[in-house]
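Have a look at the structure that comes next, please.
Partial view: only certain chains, each at its native spot in the assembly.
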Amino acid sequence: MRLHQATIESDTRGRGMLELTAEVNAIVADAGIEQGLATLFVHHTSASLVVCENADPTVRRDLEAWLARAVPDGDPLFRHTAEGPDDMPAHVRSALTQTSLGVPVRDGRLDLGTWQGLYLYEHRRAPHRRRVSVTVLGS
Amino acid sequence: MRLHQATIESDTRGRGMLELTAEVNAIVADAGIEQGLATLFVHHTSASLVVCENADPTVRRDLEAWLARAVPDGDPLFRHTAEGPDDMPAHVRSALTQTSLGVPVRDGRLDLGTWQGLYLYEHRRAPHRRRVSVTVLGS
């Protein structure tokens, strides 16, 4: 049984999703692990992880539209407003999506469904540098 | 330390939850692992995983009712509509629930709370064949 750990640093362009699948697969290849588990973790509370369809970009557009309506920026409900009208919504969106994801590794790569992509979801309007850790366990 | 990986193929009957607890426990038993971690992963973006109360079926009915109201089928907000009025809601519901779950293994079986069941949640109205991977790590 082996363990490999690496970090992805991503510069986001503001609110929206950034696909990480290729970078995570590169880490799994570096690990030299054929079978096991890759666990992603995002080191932030205003960005998160989602597994989303990677074929039609309107899926990501529509998920964003639903979240923007369900957790509106500038909602008077929120008191944590010092960092801007999109800050508290970013925390709520992060709580509703994922901070960690465990993905099976088979044949030396992520065993994702045909249409699944791993995405970093930036919830702030401004660009940010974000950090995602990948821990690969297996043999 | 050992590793065991297996796949569950489930035929859903359309929207609703299907309990997987017994099948996952059978995989843990096959693994011969007494203590460790079992990680489930669903290979789809319109079906997901939830841990839900398994005693009173109205809990599952009410969770479904809440999701159906919060993410309504045919919502004019959505543009990704070519696959039907329930397709984009299925992606949003999947993002709001779980794609992966890590459950402790103790005494050779899943250490779930008294009322906890592991469920595959089909979010499309039509029946689908769904795939869930289980990766067991431990000793």
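The chains carry the letters A and B, assigned in the order they are written, with residues numbered from 1 in each.
Quick note on the criterion: contacts are C-beta pairs under 8 Å (C-beta built on N, C-alpha and C of every residue); 3 or more make two chains touch, one makes a residue touch a chain.
As the structure is a computational prediction, the values presented were derived from the model and not from experiment.
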Copies of the one sequence in the complete structure-file complex, 2 being shown, number 3
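Note that only the chains that are shown with their structure count from here on.
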Sites on chain A touched by chain B in the complex = 1, 35-37, 39, 50-53, 56, 58-59, 61-63, 65-66, 69-70, 96-98, 101-104, 106, 111-113, 115-116, 137-139
Under the touch definition given earlier, write down the residues of chain B that touch chain A in their complex.
-> 1-3, 5, 39, 41, 43-45, 70-71, 75, 77-80, 88, 91-92, 94-96, 98-102, 131, 133, 135, 137
